[in-house]
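One protein chain is absent from this view; the other protein chains keep their places.
By letter and in written order, the chains are A and B; residue numbering begins at 1 in each of them.
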Amino acid sequence: MKNLKQQKQAAVFWILRIMTWLVVGILFWILGFLLVKGMGVLSWEFITTAPKNEMTSGGIFPAIVGTLCLVTGSMLVAFPIGVMSGIYLNEYARNGWTVRFIRIMTNNLSSIPSIVFGLFGMALFVNTLGFGDSILAGSLTLGLLVLPIVIRTTEESLKAIPDTFRNGSRALGASQLQTIYKVVLPIAFPNIMTGLILSIGRVSGETAPILFTVAAYFLPKLPTSIFDQVMALPYHLYVLATSGTDLEAARPMAYGTALVLILIVLLMNIIAGIIRSLTSKDYVK
Amino acid sequence: MRRFIEKSVEKVLMASGAITSLTILLIVVFLFRQGAGLFRNSVVEENYSLAVNKTNPVEKLTPEEIKNIFDREIVNWAQVGGLNEDISVFRLNDITSYVSEEALGEEMQFLSHHLSEIVDTHPHIIAFIPNEYIRKDFKGKVLDVGKITPSDFFAGKEWFPTAQPAPLFGLLPLLLGTLWVSFAAILFALPFGLAVAIYLAELASTRTRAVLKPVIELLAGIPSVIYGFFGLVVVVPLIQKTFDLPVGETALAGSVILAVMAMPTIITIAEDAIRTVPRATKEASLALGASQMQTIFKVILPYCVSGIMAAVVLGIGRAVGETMAVLMVTGNSAIIPTTLLEPVRTIPATIAAELGEAPTGGAHYEALFMLGVILFLITLFISILIEIISAKQIKQQQ
Partner (left out) sequence: MRQNIQKLGLIVLLGMSASGLFAQKIKGSDSVLPLAQKEAENYLKKNKQASVIITGGGSGVGISALIEGTTDVAMSSRKMKTEEKMKLRNAGKTPVETVIAWDALAVIVNPKNPVSKLTREQLEAIFTGKITNWQQVGGPNQKIVVYSRETSSGTYEFFKESILKNKNYMSSVLSMPATGAIIQSVSQTPGAIGYVGMAYLNKDVKALKISYDGKTYIEPSYANAKNKSYPVLRPLLLYYTKNNEQNVKPFIDYVLSAEGQRTVKEIGYIDTL
């Protein structure tokens, strides 16, 4: 009887184990699929030249540059603001209600679907402020989108620093600002960086917010000002997958683009993970 | 001086803290303002009117009736409360079959005169004509079709945003499509999500966990356009073959992809919830002779049911707002879904596919913003639900 019960338990646990590996398997399936199909396309030429022959050959250089522009632009928006609000929330705000309100708002902002950001960006930056479809409009939209990520990681990394550091600094006569600037921030810096890196990963992959704010279908010239449109990797993949005269001929390009995109994004996530696991041992606990 | 710097830095920091709230406020203002504009539009296309003969007793037509009349689905005036006569439909392009090009004059200067005559001499006509050709001496009767009402939008069963003369902006097929795909996705994701969460929290060794956890989190990092692409080239053909369907682009394809995308969220939250179960509770169960399995299913899961609820709700929130992946695999037909094996059109996919085409400020544009409002409200509702659930959870633990 007991044996049966144990067998049953073992069976159930195996099922759980198998289901877990299935889920992990999905990731490797997607990765492996793109790797097998896209590897043959990846070459120096592919990442350094513009698309040719109705985008069925050539490369994706303008899209890579475009994505870099958007990443830089949106980080210039999100990083300073995000870090500053994180500092405010953790170091300054004393009024519980204010903190709670800001936190709820930040949570809400992070739960708003990306397409709604697209709508908003188009209405505010493209039309009302008259920026047109441009890197500026796209970066602002994407910057607001990832703001909650930066705020949250900053707040968490500040929270992880024990108050003894702050008290020690203050006891030595440093002001609050000096304490934050000279003591707290340097310790928290690596963890704050994970927020930046995660946001970069997120921004590189977002399509919906840039559809109506910046993305160009075909633009072999590189941008010269922040009012230019650019191609971007995720939108380019969408275009390659659904538009064009000959989808079959464009498939290799699509696989290559997907591979480059996923490598960038996963690399960012892995780097962030490594930083986090390296620093978490130092002072937490 | 130094005090001043300290103070101003604090003010600057406070200001950046306010930016998220400001953004939400702006989103609300812009979405609602543009969206509400929809209800200021006339049912008939802007700058156009519908005119009938003066003797026609029909005074009012609903948008659906107008569409069906012009689609020749309704062919008799009796069907819309008029006389038992056949309806003849007139558009501006049909003018040449009534009068010759010469009679219109070189610069179409006689057009409005002829329009007036045509409507006057054909008792069963319904004409769709630009306002600029309706002069004061117009001999027909211009129908008062009124404005688009909230019930046209919220209870409308058809989405024909570019239909002429009267576009139909019915929310139902899109809203139901969105919810249909999202709920199905959670049904698929939940068993897997829970299994993984239980495995990670209770069964896996620390080392296995340290490997698996980041890998699963990577799933959340994959951009949605890649999921869409993968769905398009792998999942859609697979579904078509497996179920022997006429088309592979179905709600099912969308839910499968969404299930994978929502899984990391569900796993993370559910695992956290399982981890909050006090050691004492677990050990009490084991001490009473319960097996580990019994403890998991009879003690731990019931204990953290609200945490699992939160995982489900968050997962749905994830799925509802997902755009690109769904746009690429669900086929996008605006019909009210009845099975998982047919195409559906979701709200985010509709916005993404149509916003570019809709002339700024027109009824269609505003309808899409209204859809944005609906999405926003759904996610807001979900956020509030989560707050309530987690508040309950905290109370329970105390």
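Throughout what follows, a residue touches a chain if its C-beta (ideal position, glycine included) is under 8 Å from a C-beta of that chain, and two chains touch if they have at least 3 such contacts.
For clarity, every value in this text was computed on a predicted model and none was experimentally measured.
**Student:** Considering the complete complex, identify which of B:L31, B:V256, B:L327 or B:I389 is in touch with the unshown chain.
**Tutor:** Final answer for the missing-chain contact: B:L327.
**Student:** Return the single residue from B:P150, B:P237, B:P278 or B:P302 that touches the missing chain.
**Tutor:** B:P237
**Student:** Any idea which of B:P173, B:P223 or B:G254 touches the chain not displayed?
**Tutor:** Touching the chain that is not displayed is residue B:P173.
**Student:** Who touches the missing chain here, B:V80, B:V247, B:A290 or B:I388?
**Tutor:** If we include the chain that is not displayed, B:V247 is the one touching it.
**Student:** Using the definition of touch stated at the top, determine which of B:E46, B:E59, B:E85 or B:E101 touches the missing chain.
**Tutor:** B:E46
**Student:** Could you please point out the subunit B residues that touch the chain left off the display?
**Tutor:** Considering the whole complex, subunit B reaches the absent chain at 45-48, 67, 70-72, 91-92, 130, 132, 158-164, 173, 237, 240, 246-249, 327, 331-335, 342-343, 345, 353-354, 356-360.
**Student:** Footprint of the hidden chain on subunit A, which residues?
**Tutor:** Contacting residues on subunit A, toward the hidden partner: 52-55, 128-133, 215-221, 224-229, 239, 242-248, 250.
In the analysis below, only the chains that are shown with their structure count from here on.
**Student:** How far is the middle of subunit A from the middle of subunit B, if each middle is the mean of its Cα atoms, in Å?
**Tutor:** About 25 Å, centre to centre.
**Student:** Please name which positions on subunit A make contact with subunit B in the complex.
**Tutor:** 5-6, 8-9, 12-13, 15-17, 19-20, 22-24, 26-27, 30, 33-34, 80-82, 84-85, 87-89, 92-93, 101-102, 104-109, 111-120, 122-124, 127-128, 144, 147-148, 151, 175-177, 201-202, 204-208, 211-212, 234-235, 237-238, 241-242, 251, 254, 258, 261-262, 265-266, 268-270, 273
**Student:** How about subunit B: which of its residues touch subunit A in the complex?
**Tutor:** 2, 5-6, 9-10, 12-14, 16-21, 23-24, 26-27, 30-31, 34, 191-192, 195-196, 198-200, 203-204, 212, 214-219, 221-230, 232-234, 260, 263, 267, 291-293, 317, 320-324, 328, 348, 351-352, 355-356, 360, 368-369, 372, 375-376, 379-380, 382-383, 387
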